[in-house]
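Report on the following structure.
Here the complex is missing one protein chain, while the rest keep their positions.
Then we have chain A:
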Amino acid sequence: MVCEMETDQQMEEMDVEVLSSMWPEDVGGTEPDNQFNVEKPAGDSDTLKEVDIAEKRTMADLKRLPDLLNTTDQGSTQLTNLVKQWEYMQDHAVRLLREELKILTKQREEAEAKELKIIEEHNFETEEPENVRVLDESSDLFRRFKEKKRDKLVGRKRIEIDEEFDTVAYWKQKALTFEKMLEASTERERRLIEKLNESLKTMESHSAPVEELTQNLKRAEGFLHFILQNAPIVMGHQDKDLRYLFIYNKFPTLREHVRDKDILGKTDVEIFHGGGVKESEDFKREVLEKGKASKREITFETDLFGSKTFLIYVEPVYNKAREKIGINYMGMEVTDQVRKREKMAKLREDNAVRKAMESELTKTIHITEETMRAKQMLATMSHEIRSPLSGVVGMAEILSTTKLDKEQRQLLNVMISSGDLVLQLINDILDLSKVESGVMKLEATKFRPREVVKHVLQTAAASLKKELTLEGNIADEVPILVVGDVLRIRQILTNLISNAIKFTHQGKVGIKLKVIPEPSFASDNTHKADAEEQNGLAETSVWICCDVYDTGIGIPENALPCLFKKYMQASADHARKYGGTGLGLAICKQLVELMGGQLTVTSQVNLGSTFTFILPYKVAASNDHSDDQDEFSDMVDHQPEPDDSTEGYFQFKPLLGSIYSNGGPVMGNNFLPHKAMLPSPVKLINGNTGQSESVQVENGGYMDDTRLETGSGHCPESAHQYENGNGRCPSKESESCSSSQASSEMESEFTVSSPREDVQTETEVKETSKQPKILLVEDNKINIMVAKSMMKQLGYTFDIANNGVEAITAINSSSYDLVLMDVCMPVLDGLKATRLIRSYEESGNWDAAVEAGVDIKVLENKQMSVRSTNRLPIIAMTANTLSESSEECYANGMDSFISKPVTLQKLKQCLQQYLH
């Protein structure tokens, strides 16, 4: 009763719409593995008594939880929410009860109505049950009904009185019926009371909020768990000593390894070991101290987790008194994200690095370009310096042929040698800068290593002013004919030999050649590929090791490293004593490396040094005899003695007691001048060396005269090439060769004669030898005119072609002894024309020329075929710019070059050299 009343009151007081629970009712129940769990409640926390104990993913110190809930703001809010929720639930229940009550009331009304009807029917007064009054106060209906009943009762009493004297049987029957009805009524009444009691009981059981709360909590947990079950999240609460009071941990490893009690009440440091733990602890502490929530990414490297990165959010927890009592923290595993991010960062970094490198490279390229330009400038400058200097030296040399007293001659000699030195230096610089700037190109020509060695030694012997034995030793297995850049190889050999001679005062200097297996450095040497390309890949290659040894002063070990550096000599002392620019070895090294080889040195002080260079060569087929002749035609032609091409040993012994004076003619050695790059006209000596070793080598008297022509020479060795002043000496040895007396005389005249004697010389030439046929290929009229005048002075005539095509046509229709070829010409330039002519010489036809578009009437007369076996000397006339370099001339098959403007002197030398 009371309860019902209260419910009614509540219904009236709280006109609140009843809210259903926020949680779906079936969530908690249907979860297969309930991951939320709370430790078995301890005695005093009976509010949570009924919570299920499910799988342990969460660990909580439940002793502390209520405290927490009570003392913290969050806790209060949470409780308030729960209470509110419970209230709503109560409202809901009240509404249900009200509805039930309504139904009951209706039923009762019906019953009352029926009773009234019965009473009315029988007009019979009955005792009204007391219990009906229960509802008097609450229901108008009842009141009305009561009044009605009262009225009826009055009436009924009256009826009773009226019918008091009916028959007994009738009354008995009537009474029985009433009794039954009363019974039924009483029975209903009882049931109603029962039901009410039941309702009351239910109300009682509902009245306690705990169960509701528990259920709500369960649902909440269920939902939370539903959301969190797969999230890589760790959550926890730690007290202000950072001891865990609660932890939710998705990661199974922790649960496997650590039991709950080992976590709760402990700090991170006590639980985990490894990287990051301390950091996270420090971070938490920091947050706790600062009182400000913050996030941080921490990488853990623990035995339990392995390497994992967590984004950790930590917030401080306050109690109601605003005192810090601990922290809440939440960590989300972001290992993959971090890894990706790091990858991105790395990529970006790489990008930046690459960009930086790029700009660095650009800078380097820029610098390199600058350097190249500087080098080219150096080359140009050197050239500019050389031209006037050669004039100075030349004039000095002419002067030296005039009548001078002893002192004057001495001064002049100093002048000449100084001039030569500067020339040499400039040549070296030019060479070096060409190699370094990559302008220098290698040429692949067939040559005989034995010949080269011999010639180098001969040349060296010719200028020898010491009592040294020069020897050459070539192993048998060294091929007779190989392909390589003979010009450069000679240059290297000459350089090394002259070096050796310079630093050797007695004993011997020699060259040794032998074949070696491919050295290890070559297999991964990129130069090699270049060199091979240069040399043509078709033939088999052979590595030849060349030792240049001496018994000289040697090189101290500490000086070896800088030996090959530019402008460096073993010591300043040596530099003073021996002179030299210190460029020679640097050039040698660069050249050797350019050709894909290696230059090394071993030395012992006072015992001598050995410079060794190994180079790859292609082996040329040596049966190509016509080629042989081509290369060495002069020699073969004029040498009746057995071919010395297979000779493996040469020696040039000093001639004791010879006069090394600069002035007088001496017994001549008969080395004729030859240029390294030319088919060498060394016909005079070949026979002698071939048959005897008693060739006497010494310095001829007129080396200085011949230096004149070195002025324009590009080759550093050129300074030594014409030092053999055999001229004035009418030695009969010269007759051992097949060259005519006349030409010999002519040479002598050229070598020694002063300009005024020229005319006479030419007259002689005219008289004694057949007029050589010369072709001048030149497009510039003025040049032609000047050349013509010079030729006239020299006593020659020549044909003129205005361009390469005309030259080829002329050569095709007539035979020439010499061609002077301008390099830069319209229609067909000199280089191309020369190539085509060479091709014709090799193949005997003009196919290449025709292919190149030159219209030629092919006149294959016999004479031509014969001619084609001999190499036609072609002399380039270059403006000596970088674009018309001597290297290019040689590479295109030219034999020599005259630098422009052509002077009488240059022309004379050239003609003298090539026309015998």
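In this section, a residue touches a chain if its C-beta (ideal position, glycine included) is under 8 Å from a C-beta of that chain, and two chains touch if they have at least 3 such contacts; residues count from 1.
Everything that follows uses one rule, which is that contacts and distances are computed from a predicted model.
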Absent chain [UniProt protein name; select from "Histidine-containing phosphotransfer protein", "Aspartate--tRNA ligase, cytoplasmic", "Dolichol-phosphate mannosyltransferase subunit 3" or "Trafficking protein particle complex subunit"]: "Histidine-containing phosphotransfer protein"
Absent-chain contact - pick from A:N780, A:N845 or A:N870: A:N780
Candidates A:S789, A:S813 or A:S843 - the one touching the absent chain: A:S789
Touching the absent chain when the full complex is considered, from A:L79, A:M203, A:M381 or A:M395: A:M395
Chain A residues touching the omitted chain (full complex): 391, 395, 779-783, 785-786, 789-790, 792-793, 822, 824, 826, 879, 900-904
